[in-house]
Every structure is written in structure tokens, then in C-alpha cells.
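Excluded from the complex is one protein chain; the other protein chains are retained at their positions.
To keep things simple, chains are lettered A, B and C as they appear, and every chain counts its residues starting from 1.
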Amino acid sequence: MKDFGFSVIKQRTIDYDQFDGRLLNEVLEMEPSFKVCLSCGGCTATCSAADLVSFNVRRMNLLLRRGETVELETEIQKCMLCGKCMLVCPRGINLRNVIMLIKKSIHKYKPVNL
Amino acid sequence: MKHIVVIGGGIAGMETACALTDAGHWVTVIEKEEQVGGKLNKWSYLFPDFTPADKILDALLEKHSEKDFSILSQTEVLSVNRQNNKFNIETSGKQKLEADAVVVATGYELFDASRKEEYGYKIYDHVITSADLEKLLLPDGDLSVAAGQNPKRIAFVHCVGSRDEKSGNHYCSKVCCITGVKQAIELKKRLPEAEIYCFYMDLRMYGKNFEELYREAQEKYDIQFIRGRLSEASEKIDKSLLIKSEDTLSGRPLKMNVDLLVLLVGMEAGKGTAKAAAACSIGCEESGFLRTSDPFLMSNFSEQEGIFLAGSCTAPMSVNDTILHARSAAQEVNNWLKKNN
Amino acid sequence: MKFPPSFILPFTIGLLFISCFLVIIVGIWISELSKIDKSRIVHNIFTRKSLLAIRETFSESLLHRKIFRKNPVLGYMHMSLAFGWFLLIVVGHIEAYIHYQSFSVPAYKAIFMRYFITQQSITLSGKILAASMDLLLLFVLSGVVLAYYKRMNSRMFGMKKTTQLKTGDRIALTALWLIFPLRFLAESVSAGVHHNGSIISQPTGHLLSSFLPIQSVEMPLWWAYSGALGLFFFALPVSRYMHIPVEVVMIFLRNYGIKVQKRIDGYSRIQIYSCSRCGICLDSCQMTHAAIKDTQSVYALKHIRNRKITDEKLFNCMLCGRCQPDCPVGLELNSLRMTQRIESTKEYNSSYEYLKNGKVNVSPQTEVIYFAGCMTHLTPAIIKSMKEIFAVADVKYWFMDEDKTACCGRPLMQIGQYNAAQKLIDHNREQILASGVKKLVVSCPICYKVFKEDYALPGITVQHHSEYLLNLITDRRLPINKMPLRIVYHDPCELGRGSGIYLQPRLLLDEYVELIPIQNEKASAYCCGGSLANIKIKMNERTQIRDKALEEYCNYEPDILATACPLCKKTFAKSRILPVHDIAEIVCMSITKSAEISSKTDSEILCKNVAIK
Partner (left out) sequence: MKREGKIQVWQDYQKDIADDHYFYVRSCIRQNFFPGSEQTFLKILRRELNKDIYENPHHTSCSGIGYHSDIVPFDTIQTIVARQFALMTEAGYQNLAVSCITSFGIYNEIIETWKEFPSELEKVRSLLKKATGREFEIPQNVAHASDIIYKFRDKIASIGENRLVNQKTGKPLKIVEHIGCHYSKMFPSKGVGGAEFPHVLVGMIESWGGEVVDYPERRHCCGFGFRQYLVMSNRGYSVSNSRKKFESMEPYKPDAILCNCPGCPMFLDRWQYVIQEMEGKTYGENGQGIPVLTYEEMAGLVLGYDPWNMGMQMHQTNVEPLLDKMGIHYDTDLKYAGKDGKLIGKPKMVSCGC
């Protein structure tokens, strides 16, 4: 391959058609309450871990729904599972189970060549 | 006996006429179309409980048929002139009417989606509006897209022609959010295999049971909501559509291939209302909707004494709000006539 | 030498099989124990502890005293089967020893004695022994009848439900049910033929001979009896009746001081096999209030034993510990579930690299570290009350998690993430130690338990605020104004059953209000339903559990429902049926005389509204 002093930049666009929904489907099947997330961010606002590090619980919904497994895996490790988020969620989502389900299965769906 | 002319034979006009007849007045409804009932004729099912629109329309029309008031259909008002506490009305049918009061109930028009060129309405094969979809949602409606296949992925675009400086409409049309949720559920019921996405800016579930329906859409029907306004749509070689938006919650651009794109068109005051406003010399807001004397206590009063306003010519309104507004208009007319007798 | 009749084969082979099996499996389990546990066995085996174990085996494995206390009918059933059978074996053997004048009588000769010894005993002692054998069999049979009946109708035993069976259990159960009636029939028929037997078997044999060709049915009946015994022995390893032998081993090991560890080992397996699936744990389980009927301890242990445990069942438990005091075998039900949770989640990753210990600047006069806990930050009334109390008592404190801090780690532990929790523990521990303060007061029982048990804080007293406030009163640092309020106190699981703190909150409340004793309190207190240990339960199911508890509390018509846990408070407060306050709030109300207690009328109206619904 020739070196031109630059390389083709990877697109930042979320290509929805390329997205692997298996992890999402697994999580939603086991924890259907996660379907009703409003992305209000209440969980993130109250999050104990978010006080200490850049961590956004709300975004996990998005990462999962956009198939961003690599980022999701690193993000989710920051959660301390304290459960505060569940006490503020206006839709009563069982977030701790969502996190545990992701932790359980994420290795199955991580892209291989990364 | 007092004579009242109602301009517009939609549900607002008919309901006002009905209530005024009940109050013992002589009412003439002027309708530009052949049929009365206005835009309700275009709708199949109503939010938030999927009541067939026919059912409501038939119930209203049946009630009206029992009343004794005249309807001038396929007629437009040319001019309204005040003369000695009377209004002289000239119509396109060359009739000259004399009225003691006038009710403007000219309703709204749907936003012409082809004005949002980037969405390709009337250009791409499978871009339709919510009004088009409404007809397809009837039991015999054909939802198939290219090669007779059922669409596998469908996207709804909220706020088409509303809240959009580019369309010239800054206001919110109020009913499209819930219409989108309603239609998404209906589509999912018809096509359980399809994935359905709603691209929204805000979801404004203002009415009774609206929020509940939204939750049901997520919970029971797996409708997915993506916060972002569609920038453009393009047709692919297989007639499917590539749509682009920002996933604003991720902060990244998003593209998606869909088989059917539904544009949730908003309401505009429209030509009928503009003509009526000109004929009656009453004022319009910047949005084009008719100006009411105040938004709280006199929402049925125009700036001209004796000219009243009913329904969605004053602002985007749902069917139930329109009916209520029409009834209150009749009440106000009746009170005003009594006071001025 | 005369060969014994062939019908003894099923029994003999079965007995051989089960003996070998038990020796091997118990050997494996014991070899799996940790070194410390093994040395415990070695050190204790020849001490009084073995005698205690024998006594416990006798009273629990045979007499079933605990079940008796809970439910006499059920206790009788278990006792008649276990103790009766035991005596049958013992007395049978004595009878055989006497008859053969030898101790080296093969087991089959004792078990099938009525077949081998056809002549009637002529000595008085022989007659008594024979009669008592008949009576013992009758005693056992009465238990079998009850067992039949219990299968049909468990309600009679005061049990709401009974456990479901799987194939191995069904075979063993059928065999067990058949053993004694068959023995009775065989002995009676033999009595009819040979006129041996005693007070019951003889007349029965006589009666049977009047309409049965008893000579020709004798052999088949002995075959059937032996077959039933053999079948039972073979089905034993795959059935719940494994608990019969394993429980004895467990009782010995427990008496030697062995406990369930945080990993699956021989002892946890022994405990799992010791579950008799009596189903008593189902009764106390609040999950049934939410119609969750397949995740209780008995099922969890069963699935763990069969390696068919799913996360859905394993984690659908609030770990409230309500079932544990009721277990007649005395199994460590929570710990057993926990070992499996640890096992099931061991591959999960967590990274708390972001936890960086900053400088801890605490003034030397500081008396107390106050740790409110994550949840308490969502019930600011508790924090506010504690602050006011500290001010009134003139306590200098360091509010450790006022701004931000890591979670205590307990919620992670509850779902098996011990390794992850350790990282949080290490972080917080370092800060606590660095402060140099010698007392840690915690507002949340969830945090309290972990600080107390897992933090290793030498020289530091860890107290829940209920203990601490009581101390302040004893030290006369807090004023007391008794308020005319009737209060029901809800024991938080982690504070009560979890940490054994029952008394202090009650003593404290007694000083300030009128505390109403209630039915389900202390060890049998309800869980609020909000438990963090259950990650599978749905929100509406939590509500059902909560409402059932509230229903009882409402019966006492309290002015206030008091609790000592922010999560319990949050859970109960959501219902709006009763005003809910933490004990710290109640103390604060009293000492600041700001008795702005939500008036009862409010709650009455709400109660009515709920009733209308």
C-alpha cells in the first residue's frame, strides 16, 4: 500500500444498517422494562460513579441501541451497581439488571477484529 | 329570529351551527367543498384510542341532520360587509346573505410536504405523509412497497412543516406527535415484523392518555424513538430510502435505510382562512392563524365585533378540542346576540 | 452353606451400592474443604462437639424437633417416618442379634427377619420385641398415610404450598411410600402362613388368609418389599432423600465450626444435598406475595444441585433471609445462594481505576465519621436530621460522602461481585483509616453491614445511627421529649436479620414514642420489597410485596411507620398509605420540637382512596 502521508478517515456516522442487534435483543428480552427509556438522564444525574468519573448511564441505552459494543464494555465497567438510578427512574427501569445482563453477554458480541 | 352565517362546514362549523340552531337561531353554513365534515373526512382513526373517524363524523353529522339549518356547499365567501349592525355577505354562488353575526370556522390545511424538498415527497416512490398513510391504514389499504413486499423498516419524521423556520412555520402543530405514535402502533399491528422508528425533536404528549400511548408504543410495540431531525432522504437503487439525521443523544450523525418514510405533516392556516380573514377584515397572527381577542377569556372573539372564531382556524387543534371550541363559540355568539338585542 | 433366597438381592445390592456411593461422595466433598476446615475436623472430632452433633442428629434428623415446633402435624409426619424407621432398623437388629445370639448377622436377616424366623418367639422379651416391631411399623405407616395426604392436600399441614418433584424424586418417593405398606403386607402374610408375627401382623395375616392364597403371595410380597428398598437405595443419589445421609454429615461438620464460604466447596455441596425440600422456606418467602413461586431457596438449591440454575431464578431473591430461621435443617440459605451468585458472575468485569484517593483533611477533634450512603442522598430528611442531631449533641463529625464517594460495595456483593466490591472497599477503607477518627456512623444498613463485616477497620467502632443515637442518649447528650405518637417499626433486612440489630432501634424509639409490637417483627420481619439483592424482580412485583407488608402495618393503625433504612423508607413512602420516617427523623423531630409530623388525617384519606381503588 502506498503511503500518501494521510489515510482514509473512518466515518463517524452511525450506520444503522450495519448494526448488530443481538445483544440489544437479548437484553430487551430478559429485561423488557428497558424498552421504555425516555433518555431523561435522571439516572446519570444521580449516579454515584458519575460523581467521580465521566460516566453516563443514559448513554448505555444508546450505545446498546446503536451496537457500540466496544465502548459499551469499557463504559459499563465503571458502574458500582449502587442502585440509585433505579430510585429516580421515572419509568421504573430495572437498570441494575440491564447492566448485569450486558456484563454477562457482551463478550459474545464484541467485534472480533479490533 | 337572528341569522348567523358560519363560514366553513368542517366539524367546528357544523358543531357551532348545531348549537346555535338549538339556541333558536337561523344558521347558514357556507362550505367550499361538496361535502361537509372537513378534514375529518381524510382521517381513518383518531388518537389516542383508535376510534374510527367515521364513527365520530357520522355521530356529528347525524346530530346535525336532525337540526334545521341550511348548508351552502361548493360555495365560498367573497366579501363580508358590515352595515347597520348587519353583515352583508356575498358568495361565489352569487347569493347575498344578511346576517346578525358571522362565525369563521375555516379550519386548517395540511402542510404541503413537497415544500420540504430534501425529504423527496412526490419525488421518491415511498415517501408518504401521515394523511396518505391514514388512508392506507384502513383494512383494505395496501401497505406494500417495492416488488409488492411489505416494508421491513419504516421511519416517521416528526415536525414536517412545523417548528421549522425553513418552512416558514415557527409554531408547533401540536397533534402530529401523538398522530405519529398512533400511526406507528397501527402500522406495527398490521406489520408485526417491521421495525418502526420515530425521528423526533421533542415528544409533546400534551393530552389525556397521550403519554400512556407513547409508553405503550415503546413497551408493547417496540417502536423506537430517535431524537434528531431528518436532514435529508435519498432513494436507493432498490427504491428504499437512505435517511440521515443526527442521533442527538449520541451526538453523532446517523444514517439508516428504510423502506417507507412517513412525514408527519403539520397544520397551516391555509388559503381558506386567509381568504376569510381578508373578507371579514380580521387579523391573523404571524403564523397565519386567526387572532383571538385574548387567549384566555375571549378565544372565540375576533377583533371585529360580531365576527366569531371557532376551531382550528385559530390554532392547531385536535378533534376533541375543536368540538369544544366550536361549542363555546356558539355560546359566545348566543350571549352576544342577547346582549345586543 | 445354604444360600439365602434370591429376593434379598435387590435390597442387598442396593444397600451395597448406596453405602459405597456415600463413602465416595462424602470423601470427595471432605477433600474439597479448605485446609482450615479440614483441620477443624481433625481438632474437633474427638471432643464434646461430636457428642453435640450426635445429639443434634438425634433431635433434628430423627425427631425433627424444629418442624415439630413450627407445625406439630408435619413434625409428627417427619418424626414417624425418620425416627420410626430408625427404630425399626435398630430394634429389628436387636431382635435378630438376640435370635441368632450373634452380632454378625447380615443386614438382610434383620430386615427380612419375619421371613427367616418362622417360629414365634417364646420368651417374654422376644414377644415384647416382636410386638414393638409391629407397633413401630404402625407408627411409620401412620406417617406414610400423612405423607400421602400431604401430597394431596398440603393445606392441612398449615403449608401454603409443597415442593414440585422431578423424576428421581418421584421414583424415590414412590419407593418410600411402598416400602412400609409392602413390609407390613409381607410380614402379615408371613404371619398368616407361619403364625409368627405379633399383635398386629398376626391378626392381619389371619384376616388375609381368609380370602387370599397367602402361600402363593408370600414370596412375591417379600420380593416387592426388597425391590422397593433396592429401588429406594438406587434412586437415593438422584433424589432429595440424599438429604437423609448427607444431613448427618452436615450436622457433624457444622458442629465442628465449618461454615459456607464465599466459594463453592465441599461443605456448600454438603449443605445443598442436605436440603430435604420440605418446602417450609416457601411459606415465609415474600416473593409469593408477588406470585413468584419458582425462585425460593428450595428451588434454588435444587437447581444448583442439578446444575440447572438460571440467572433468572438465582437473582430473583431479595436475600432478605426470612426463610433462613425457618429451615429445619438449619441451612445457610443466603450464603449458599451467594456462593452460586459469585460463581455465576465471576467472568463479569468491572474497573474502578478512576477511584483516586485524595488527601483526607479531618481536624483532630473530629469524633465521628458520618457516612450517609448512596441511597440516603435520595432521602435528604435523614441527612438533615442527622446533621441537626450532631449539632444538638455537639458532635464534631466528618461527613465522608457529603459531596461524593464510592459506593460501600455491598450492592455489588449482593449480586456476587465480591472482587469488584473489594476495590471499592479498599478505596473507602483507606480514606476512613487516613482520617484517624475512631468511630464510623452509617445511616444505611446496607452500608453498615459491609463496613462492619468486610472492611477490617481495626480500632474503629462501626455503628448504625440507631446504635449511635442510643449511645448519645445513654451519655445524656441528647434531650428526650416523648411524643404522643404510635409507631410501628419496620426492621430493615440488612440491619435486623443481616446484622442482628433488633434491640437498639426499639430502645431508641421507646424513649421518644410509643412503639407498637407487631406480629412479624425482628427475625420474622417483612422485607420492604426494595431489596438491592434482587435484580430480576419487576417494579410492580416489588410493589405487591411492599403492599402486603403495609397491609399488616396498617392493621395496627400507627401514626407513623418508622424504619432505619433509606431504601425501606423510599420504598414504603412511594405508597403514601402511611407516613414513613427514619428513626433519625423521629429523634430529630422530638429534640428540635419541630413536631411537624405528617398528620394522620392525610394518611387516613389516602388509605381510603386506596381502599376505593
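The rule is simple: a contact is a pair of C-beta atoms (placed from the backbone, for glycine too) under 8 Å apart; a residue touches a chain by one contact, two chains touch by 3 or more.
None of these values were measured; they are calculated from a predicted model.
*Asks:* Going by the touch rule at the top, give the shown chains the omitted chain contacts.
*Replies:* If we consider the entire complex, the absent chain touches A, B.
*Asks:* Write down which of B:117, B:212, B:285 or B:305 is the residue touching the left-out chain.
*Replies:* Only one listed residue reaches the unshown chain, and that is B:117.
*Asks:* Touching the left-out chain: which of B:51, B:81, B:234 or B:340?
*Replies:* Touches the omitted chain: B:234.
*Asks:* I'm checking contacts with the chain that's been left out. Which of B:125, B:202 or B:305 qualifies?
*Replies:* Candidates B:125, B:202 or B:305; residue touching the omitted chain: B:125.
*Asks:* Please pick, from B:23, B:97 or B:242, the residue that touches the omitted chain in the full complex.
*Replies:* Result: among the candidates, B:242 touches the missing chain.
*Asks:* Name every residue on chain A in touch with the hidden partner chain.
*Replies:* 1-2, 4-11
*Asks:* In the full complex, which residues of chain B touch the absent chain?
*Replies:* 114, 117-118, 120-125, 232, 234-237, 239, 242
Throughout what follows, only the chains that are shown with their structure count from here on.
*Asks:* Using the definition of touching given at the top, classify the network of chains in this structure as line, ring, star, complete or other.
*Replies:* Topology of touching chains reads as a line.
*Asks:* Between A-B and A-C, flag the pair that has more C-beta pairs in contact.
*Replies:* Result of the comparison of A-B and A-C: A-C.
*Asks:* Using mean CA coordinates as chain centres, what's the gap between chain B and chain C in Å?
*Replies:* One centre to the other, that is 65 Å.
*Asks:* Looking at the complex, which residues from chain B come into contact with chain A?
*Replies:* So the residues of chain B in touch with chain A come to 215, 218-219, 222, 224, 227, 244, 247, 249-250, 252-257.
*Asks:* Flag every residue of chain A that touches chain C in the complex, lowest number first.
*Replies:* Result: residues 30, 33, 46, 48-49, 51-53, 73-74, 77-84, 87-88, 92, 94, 96-97, 100, 103-104, 107 of chain A touch chain C.
*Asks:* Can you check the complex and tell me which residues of chain A touch chain B?
*Replies:* Its residues touching chain B are 12-17, 28, 32, 35-37, 39, 58-59, 62-63, 65-66, 91.
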